[in-house]
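Every protein chain except one is present and positioned as in the full complex.
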Amino acid sequence: MALPIWLFILVSVIKSAVVLVVLLTAVAYTVWLERKVVGHMQNRWGPTRVGPFGLLQPAADGLKFLFKEDLTPPHVYKPLFLAAPLIAVIFALTSIAVIPFGNSVTIGGYSIPLQITDVNTGLLLILGVTSIGVYGVALAGWSSNNKYSLLGGLRASAQMVSYEIALGLSLVGVLIMSGSFSLRAIVDAQGGHFWGFIPRWNVFPQFIGFFCYLMAAYAETNRIPFDLPEAETELVAGYHTEYSAMKFAMFFMAEYANMITVACLATLLFFGGWHGPIFGPPILQAVLPVFWFAAKIVAFLFLYIWVRGTLPRFRYDQLMAFGWKFLLPLALVNLIATAIAVAW
Amino acid sequence: MVPLSYYLVLSGFLFACGVAGFLIKRNIITIFMSIELMLNGVNLSFVAFAAHWHALAGQIFVFFVMVVAAAESAVGLAIIIAVYRTRETLNVDQVNLLKL
Amino acid sequence: MTSSLNLWLIPVLPLAGAAINGFLGKKSSRTAVSVIGLFFSGAAFAWALSVVMRVSSDALPYHEYIAHWIRFGSAGLPGSFSSDFALYLDQLSLVMLLIVTGVGFLIHIYSVGYMWDDPSYYRFFAYLNLFKFFMLTLVLANNYLLMFIGWEGVGLASYLLIGFWFTKDSAASAGKKAFIVNRIGDFGFLIALFLIIQHFGSLDFTKVFAQVQPLAAETAGAGLLTAIGILLMVGACGKSAQIPLYVWLPDAMEGPTPVSALIHAATMVTAGVYMVSRSHMIFERAPMALMVVAVIGTLTALFAATIGIVQTDIKKVLAYSTVSQLGYMFMACGVGAFSAGIFHLMTHAFFKGLLFLAAGSVIHAVGGEQDMRKMGGLRSYIPITAATMGIATLAIAGIFPFAGFWSKDEILWKAYQANWVYWFIGLVTAFVTSFYMFRLLFMTFAGDYRGGAHADEHGRGTHGHDHGHGEPHESPMVMLVPLMILAVLSVVGGLVGIGNGFEHFLAPVFGSGEVAGAAGEAASRGTEILLMVVSVTVALLGAMLAYVLYVSKPYLPQKIADGLNGFYTAVLNKYYIDELYAKLFVKPLIDGSTSILWQGVDRKIIDDTVNNAADGARQVSDEVRHMQSGNLRSYAGWIAAGSAVVLAYMIWMGVR
Partner (left out) sequence: MNVHLILFLAFGAVAVAGAINLLAQTHPINSALSLIAVMAALAGEYLLLGAEFLAAVQVIVYAGAIMVLFVFTIMLLNAGVEERTQGSRVAFLFGIPGLLLGSVLLGWVVLRHSGTEAVAAGALPGDPKTIGQLLFHEFLLPFEITSVLILIAIMGAVVLASKPPTHPPGVPARKVG
């Protein structure tokens, strides 16, 4: 039963607001999580002072960013210098719009999907939005009128353009198997089990694709071991060297939002989305899928942090060689193999 | 409901802007962008006609135009870089020796 | 029709020889070239002989179809025309076949010795074989078109062989002269062919003649057949060196002597006689054309003979003699005695071929000298050559019972029957012929040798090899054997004419009219014998006069020459015919070509057009190249303006 238009708009606004709040909170607490985990990995405690287990640390950070002096260096190209962080954060947050995080729930006889909007080319939209996100980094680097920033920006744009190809190709295997660009359809295709006990997740047949996706996604988000654009040992801070206060915070938020998006995508495409054991009373049954989804995402974020705490940084030529000479062919091989297997 | 002619006029305007950019801009990169603008204008008319005549081939043409534009821009930008290396300028008015 | 005779092999064998020698000869040894040349030439002769053996006279005429050639329109309908590669064999072509292959083969053998030292040995044999191919095509063709191919082909071969030593200017221009003069004759021939096509719709001999046969003789006035006949005669005049187109033949002596013997005495120049005889059906129905043939032949015979008296170059004498003898043959044809003409053609081939070959042997002996004034007394040096040449001279002079006697008297007898004027001129010619031939004989072989050591200087003069000797010496056997064979033929070759045997043999071709006339001849047998006696007497008189003038009283000729000052000079200069032609035709042509075609058409119109076009293009480009400024935006401007114009045009065309 379709919603009346006013109700549709209302529901959409509510969903958007909720999702945005959750996302921003998640971003903030991902930062906290990272500091905590890396701290423990390095035999430190991480944030402990603000609130229990330092749980209020993100709030304190936010306040700090808000009240810090907002510097704009003299010789920057101002319009773009201001626009760049906005571009970065806006497009980072936009992708969440098509991410489904659970089945439909039925309220008052209306079926409401747990997703801001379901477009049947959802995956393409996410790819498009991520690809536009490059501009934030690139423009920031260029408009800062600083050689470290410029180099960081150049590195970032080259790296992201390069790895976008591998990223896209690594997903095609999944697309072939599910036959749709719609994220909801892809998740639905992963319901059930192989041989009755192994979840029918794409990660099992598409483990090469998943590997490629993981590598490419790390590079896309400029995370260790591919964080060359902001390599502090050589470029000070890369493209955001000249940024401070809230503008810097925006880049920060964009990076973590991108991490979450990547985690969401990985969950949706390879790990069955919200699928998981469903049990208990109806209310629990309604909440459990969202829980499974969130749990998988947290696991992914943990992986991110784990990798960060473990691996050293690549050299830039190694990065490019890895992307073009290893990842891309591997993704192609996977694509061909999948196509043959499906055509069989 | 939008008449076809609206799309065509928009498409034509974009194309004309591209031509004008080619004529009045001096920066070789901007001129190159003008070409992309022209291609986009043409693409729009393709898609509009595809919708108008119910012929999906129009969209396929756009697809091919994009592919060719990608190839073209890769080569073109490489040429621009090569030109810049020897001439140290991006002003087309100063790149008129008919050789690299 | 008997089983296939494979006539096609006869022309194709020499062609194969020509191809092999022409393409591969340069790398081959002389021996190999000789073997190939002789083999294919001899094979053609052998095959011709085998054809003679196998064919029975009632199987003639024999047709052999080889391949399609030209066909358009459906057969039988008006406007259609067809012409095939097809061969035709009757008694006439059989005779020609044997002469061409037989004499040709002998001359091939002779050439091996004569040309051995020439650097272009292989080329000579290639040309010679090529000539034989074309000549045999000419002879064996079953239609005028194929005959014309052969006709032109022998012209080509003649041109190539006259100019064989093309580095020598006189040889090159002699070749050109022969070619051009022949073209004039061919022009007449071609027009005749066009007339035949237009009126008879075919060029096949049998078809044409079948249509000609019922036509009445054009006694009242000139008609179609007269026109065709005269035009054919024009062609024959060119090929067979008759007035007014004889001028090329004396110059053709620039070619190697075997060539003179084969082409310019024995075979090619007789093609005209063959063609006229082959067309006898047409000529018999055109009395006026026949008269033209007879008059031309008679005049040529006398005219050339008189020039022959004063020539000092041994080959030139023979050349004019050839022209003169060809005149005899045409005289015979002109009075309707085609078989007599062919008979003389055959005997002439023997003795004139022999004369030339012997002359070649003489030239060979004295190291390239051709001037008879520097010879003399050679009899003791080269006895075999002297003997054979003597026989040939007796034959051409018409002394009983040599070959020339039989054929010449046949002609004179027929001429006498037609008109005594022809006979009388023929008789005078016989006297003159006898005189100059014995003059040649005596100047060359009698008396004392006048050459001496300085003959060396002329070593490479004409036939291109130098023995570096002072003493004249006899030629090798390879040259002497053909001489001897031909000498025998010159002696006995005329015997086939006894009792009209030859005429009877050819009767199926020329119709029984002549033979029927021969029946009445018996009555005038006495007259004939009388005429024979007269002509032999006249010939002996000529010989005696020559003996008196050149052996017993050698100072006399100079006196006589001084006495006949103006006339002598005129004769010595060949009546200034060449000069006359130069004034009348050559100079106007050259002047016209220079002033109108070269300076006017070629320079002013063609060259100027091209140059102005180029200049114009350059000027326009000079202006237009400023458009290509190298400025990208200018190009864009042109494109934008141009596309606007194109758009406007399209809209205008579409809206209109």
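The letters A, B and C name the chains in turn, as written, and every chain counts its residues from 1.
FYI, a contact is a pair of C-beta atoms (placed from the backbone, for glycine too) under 8 Å apart; a residue touches a chain by one contact, two chains touch by 3 or more.
All of these numbers come straight from a predicted model, not from anything done at the bench.
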Contact residue for the chain not shown (choose from A:Phe181, A:Phe210, A:Phe226 or A:Phe270): A:Phe181
Candidate in contact with the missing chain, chosen from A:Leu150, A:Val187 or A:Met253: A:Leu150
Interface residues of chain A (partner: the chain not displayed): 77, 80, 119-121, 124-125, 127-129, 131-132, 134-135, 138-139, 141-142, 150, 153-154, 157-158, 160-161, 164, 168, 181
Missing-partner contacts on chain C, residue numbers: 627, 629, 631, 633-634, 636-645, 647-648, 651
For chain B, the residues touching the chain missing from this view: 1-10, 12-14, 16-21, 23-27, 29-30, 32-34, 36-37, 40, 43-44, 47-48, 50-52, 54, 56-57, 59-60, 62-64, 66-75, 77-82, 84-85, 90-94, 96
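Rule of thumb we're sticking to: only the chains that are shown with their structure count from here on.
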Chain B-chain C separation of Cα centroids, rounded to whole Å: 80
Mean-CA-position distance for chain B and chain A (Å): 33
Chain A and chain C, separation of their C-alpha mean positions in angstrom: 105
Multi-partner residues of chain B (each touching 2 or more other chains): none
Of all residues in chain C, the ones touching two or more other chains: none
Residues of chain B touching chain C in the complex: 19, 22-24, 26, 28, 31, 92-93, 95-98
Chain B contact footprint on chain C (complex, rising order): 628-633, 636-637, 640
